[in-house]
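All protein chains of the complex are present and in place, except for one that has been dropped.
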Amino acid sequence: MALSRTALAGFIVFAVVFAAGVRADDDFIIVQSTTSTQNSGLYDILLPQFTDKTGIEVRVVAVGTGQAIKNAKNCDGDVLLVHARAAEEAFVTEGYGVARYDVMYNDFVIVGPAADPAGVKGEATAATALRTIADAGAPFASRGDDSGTHKKELALWTGAGIDPSGASGTWYRETGSGMGATLNVAVGMEAYTMTDRATWIAFGNKGDHEIVVEGDPALFNQYGVIAVNPEKCPTVKAALAQTFLDWLLSRDGQDAIAAYRRDGEQLFYPNAAD
Amino acid sequence: MQDFSAAFIAAFTLIATADPDFLEIIGLSLRVTLTAVLIACLIGLPLGAALAVFRFPGRLALTILVNALMGLPPVVVGLTVYMLLSRAGPLGVLELLYTPTAMIIAQTILVAPIIAALTRQVVADLNAEYDELLRAMGSSRAGRVATLIWDARYSLLTAALAGLGRAFAEVGAVLIVGGNINHVTRVMTTAIALETARGELALALGLGLVLILIAILINSALMGLRASAERMAYA
Partner (left out) sequence: MPEAALALAPSVALTGDDRFWPVEINGLTYAAGGKVLVDGLNFRIVQGPVTAIMGPNGAGKSITLRLIAGLIAPSAGTMSYGGASMPGANQIAVVFQRPVLLRRSVAANLDHALKTYGVDRDQRRDRVKALLALGQLEDLARQPARVLSGGEQQRLALVRALAAEPCLLLLDEPTASLDPQATAAIEGLIARAKADGIKVMLITHDRGQAQRVADDVLFMHAGRIVEQTPTDRFFDRPQSPEAAAYNDGRLLLPSNASNSGS
């Protein structure tokens, strides 16, 4: 008697749980994404427009570029939207992605305390700025998480002829965290750091940090979008994913990206090929 | 600190305006956590009681394992469940990744060892007291476990509360298996993590204050129940 009641209770619980998991609405895609597009609030504006037009819900899993690519390789997403060109192209070459398209760009900036203890303000290139920071031993917060931003930062160090890994734990601080968390760390410990401009503009905890280096062509930040290949991942919703890509790269999608402003500043510049 | 007063204002505004997105997040948090704790109780209570009452081979090893699992980092649980539920994983066909169900599974794994370990302790104490009586009555093994769990029910509330606290507060597991998808898998803790990443510290802290408030309400309700049970000498 008691046993059957327990079994019944268990059944009800599992029924509820699985009812929760299986939603009637199957018209959605999962986008494995970099964090900057979510943290900057772009998706909050962009995605409802797409959903209104097509009825397709877009579910964004925002993680670092490295993890987003890994998740997509596990077939846990229909679309990949990240910013690490070399890794994106490898993803397509290995057969995981159908094709890669440029979506939009902005740029990276180096931010630091307004007092600028290393004296990098006004440096024309990122390379000289980083060299100055390293020479001064001024604290620099690195993502250290294999994200697109992290990869970019490492490339810049290499370009400057410096291997900061030897200084890890002294002035070079690897947070192993997302952009927002790393910015919080940088603000907290008066450190320099490199961030994409969109995240920086939208970031709410700037403290007395400000942009110290910008405008170097080397700081260009290109975002790419890729539909996950149904040949590698038969379960992906290839048609829905293609609909999303088509819209994103269309005039409507590109205009929506260009229209997004925070504090009057444009965060992303659409540059899809016509 | 200005952030603290701003956090209180943010928390108050969220509650006062009953923002629908905010209510959705709270609702999902409660649904995920309470369901996970309920299932964890269905697993942990009998398991803990069995460890307390029965002698069987591997009992000591199982007890040590359960106690060790209590300290499992949520991220490890999240990662394990992710690898199981991923399309590339053995349970990928269930299509559960990035759903509330995945979050419930992860939290159940987190909470069940806590409830089992605390249950084992509570039931072992009560079993020592009841042992002679139940043997004199010729109580069956299942009857004994049922009697012990029922009579320890108010003490076991504490175990359930400990599990609830862990599930309600953790972010590592639900972030990985849920994906913090807006309107689908965003709960209190992942929303706090997101607002922190956005540098909206006051809003993040405001959400945290609301989380604490809810935790206080749930705890007071259960502790009130327990206190009245103690007055009845049932606890």
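First chain written, first letter: the chains are A and B, and each begins at residue 1.
Basically, a residue touches a chain if its C-beta (ideal position, glycine included) is under 8 Å from a C-beta of that chain, and two chains touch if they have at least 3 such contacts.
Source: prediction; values computed, not measured.
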Query raised in the report: Can you list the shown chains that the absent chain is in touch with?
Result: B
Query - Of B:F12, B:F54 or B:Y234, the residue in touch with the unshown chain - result: B:Y234
Requested in this report: Name every residue on chain B in touch with the hidden partner chain.
Outcome: 129-130, 132-133, 135-140, 143, 147, 151-152, 154, 232-235
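Basically, only the chains that are shown with their structure count from here on.
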Requested in this report: Please work out the Cα centroid separation of chain A and chain B, and write it as a whole number of Å.
Outcome: 31
Query raised in the report: Where on chain B does chain A make contact in their complex?
Result: 31, 35, 38-39, 42, 86-89, 92, 95-102, 104, 142, 146, 179-182, 184, 194, 196-203
Query raised in the report: In the complex of these two chains, what residues of chain A are touching chain B?
Result: 2-3, 6, 9-10, 13-14, 16-18, 20-21, 23, 30, 35, 38-39, 41, 43-44, 59-62, 71, 73-76, 178-181, 183-184, 202-206, 233, 235
